[in-house]
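One structure follows; several queries about it will come next.
With one protein chain withheld, the remaining protein chains of the complex are depicted in position.
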Amino acid sequence: MSSENAYFVPHDAKWPIVGSVGMTLLLGGFASQLNGSTSASNVMIVGFLILVYMMFGWFGEVIDESESGTYKSNEDASFRIGMIWFIFSEVMFFAVFFGALYYIRSFSVPWLGGEGSGVLTNEFLWNKFEAAWPTNGPGDVGGEYEKMGAWGLPAINTLLLLTSGATCTWAHWGLIANKRKQLIIGLALTVTLGFVFVGLQMLEYSHGYNELNLTMGTGVYGSTFYLLTGFHGFHVTVGAIMLTVMLVRSIKGHFTPEDHFGFEAAAWYWHFVDVVWLGLFVFVYWL
Amino acid sequence: MNKLKQLFAAGIASTFMSSVAYAEYGLNMPVGVTETSRQIYDLHMLILWVCVVIGVVVFGAMIYSMIYHRKSQGAVASQFHESMTAEIVWTVIPFIILIVMAIPATNVLIDMHDGSESDMTVKVTGYQWKWRYEYIGEDVSFFSSLDAKSNEARQVGSDIDPSTVENYLLNVDHPLVIPVGKKVRFLLTASDVIHSWWVPDFGWKKDAIPGFVNEAWVVVDEPGVYRGQCAELCGRDHGFMPIVVEVKTEADYAIWLADQKNAAAAAKLAAIEDLDPRELKRKGKKVYRANCVACHQKKGEGVPGVFPAIKGSAIATGDINEHINIIMNGKAGTAMAGFKDQLSDVELAAVVTYQRNSLGNKVGDAVQPAEIAVLR
Partner (left out) sequence: MTTVTDSHDDHHDHGPAKGWMRWITTTNHKDIGTLYLVFALIMFMLGGAMAMIIRLELFQPGLQFIDPGFFNQLTTVHALVMIFGGVMPAFVGLANWMLPIMIGGPDMALPRMNNWSFWILPFAFAMLLGTFFMDGGAPAGGWTIYPPLVLQGGNGFPFMVFAIHMMGISSVMGAINVIVTILNMRAPGMTLMKMPLFVWTWFITAYLLIAVMPVLAGAVTMLLTDRFFDTSFFSAAGGGDPVLFQHIFWFFGHPEVYILILPAFGIVSSIIPTFARKPLFGYSSMVYATSSIAFLSFIVWAHHMFTVGMPLEGELFFMYATMLIAVPTGVKVFNWISTMWKGSMTFETPMLFAIGFVIMFTIGGFSGLMLAIAPADFQYHDTYFVVAHFHYVLVTGAVYSIMASVYYWIPKWTGNMYDEKLGQWHFWLSTVSVNVLFFPQHFLGLAGMPRRIPDYSVQFTEFNMWSSIGGFAFGLSQVFFCYIVYKTIKGGEKATDEVWEGADGLEWTLSSPPPYHSFTTAPEIK
């Protein structure tokens, strides 16, 4: 801890309880919806709006405090360490789905096809099945489908995301050099590329559902494909929204070359999302 | 609460006075009747004694210290708080002990994985909540579920004293039969959820996993009846799907096998004949009691929210073909399993007829075994 500075301990946190209520309504509503309730979507919407309200309120308060100079190097260090560990938790979340993909491709599908310790499984239960990837399993779950190619939209998307990583860093350089215009243009480009990515991803999904008959129900291939890319797409959306907030703040004149943790946090997150995509491109689309 | 009191009085009384009544209870792992089970028992005893010795030393030192190094004894605290030597010693010694334990464990494990050169193969399939045994290459297969007496006694509030039931919860209607001294290979799988096939006297349990086949084997040394249970939580009646294995001499086994084959042939003939609806209902009641009652309950009332009622249900009083379809093929996404493989044509026809004309339903139609046979 550096000396002289008092560590800022805020009081009267009103937002957490609002967030808890919002989260409970959103998830509880979703659960009821899944159980077949017809009115639950209203509960979900209310919950979602409360969560959005909470985020505006909570982050607004933090931004105000930040702009009024409440945070010194100590607080800044806390935010940084916190963000790093948060991203680590996200890494672990994605690791589960990559791990599942790995297990399915290296163990369960080959076993079902009679390799290794799966000889008896194949002989007695799935006699006609031959291991291959992609697959919708020995039960042909979801019916005929086509594989999602790697070198169409996904390749373009890879390019988009990599470029957005570069523009984000370029914007950061602008911020450090106090070139506000470079910052704003860089950020605007990043955000645009991000949302274009999400749009293309949606296009790809509609292509998958409508033309390839590749759905979440297409055996393990469809399952891993949509869950991995879907959670990634969700994270891209969140990251793009974070960067949009940073863009608005930049336009408003927030951040200084020395003190701009909010921007950095969003940028770190963005790079993280970028790296995850590279993994996806290699293991889900390409190989 | 009166019931509670009585129960406690009875319970406490029997705990203290009737060790004779439960003289059979075990304290330790059974030695078992296979080479593997004996090896495992030895391994178990080895680790147990190693733990006991370490425990005596460790707890002995602790107790010594607690007696002599207490303030009330006038002990003055030393201030030592580090010793590299000690740390190394108590890292290395346990490590060596572990290696000593790992060697026999490894050998046993390698042995157990060797299912080759078996004399016969039985495929074991777990169902909610019974077992199916198929003798590969012999055209003999049957289901094995909890025996009727235990089943009656184990119902909530049955008022039957379990100690009056022979082999309570450890008896089945149709035990698995295998020959003594032969290497029997088991192929384990399941049709619905994960089960686990365990006979303690054989020395192992192995999970029965839907969609996959696991392998295990035994060579049993002495004829006898060996009992076990499902060991993996598999739903409501997980506690009520025992395993009974009758190990017979080779000659007795051959006789038994021939009997089974004859019975199977007779059953096939029976399936062609039409039956009187009343006869179907009568048979159906038996089938219902054995297969459906766990979920749909004795009077067909079901369990609200979990298991739908048969009584007055849209399916059991509606289109008969749909009714047959659900019973034969199950309903995806629910606990309702398909009974196509579990029941014979006669049994299926009987239970459908029973459900439509009993349990408060009065549809009045019936289905014959031959009609079921067509649908297979």
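In this document, chain identifiers A and B correspond to the written order of the chains, with residue numbering beginning at 1 in each.
Criterion: a residue touches a chain if its C-beta (ideal position, glycine included) is under 8 Å from a C-beta of that chain, and two chains touch if they have at least 3 such contacts.
Since this is a predicted model, take the numbers as computed values, not measurements.
Of the residues B:Val33, B:Val124, B:Ile178 or B:Val193, which one touches the chain left out of the display?
B:Val193
In the complete complex, which positions of subunit B touch the hidden chain?
Answer for subunit B: residues 3, 7-8, 10-12, 14-15, 19, 22, 24-30, 39-40, 43-44, 47-48, 51, 54-55, 58-59, 61-62, 65-66, 69-72, 75-83, 86-87, 90-91, 94-95, 98, 101-102, 105-106, 108-110, 112-113, 153-158, 160-163, 167-170, 188, 192-194, 196, 198, 200, 203-207, 209-212, 214-215, 228-240, 303-306, 333-335 touch the chain left out.
Which positions on subunit A touch the chain that was left off?
1, 3-4, 6-17, 19-21, 23-24, 27-28, 30-31, 34-35, 58, 70, 74, 77-78, 81-82, 85-86, 88-90, 92-93, 95-97, 99-100, 103-104, 107-109, 111-112, 116-117, 125-126, 135-139, 141-142, 215-217, 219-224, 226-227
Methods note: only the chains that are shown with their structure count from here on.
Given the complex with subunit B, which residues does subunit A contribute to the contact?
Result: residues 111-112, 118, 120-121, 123-126 of subunit A touch subunit B.
Looking at the complex, which residues from subunit B come into contact with subunit A?
123, 187, 189, 211-213, 215
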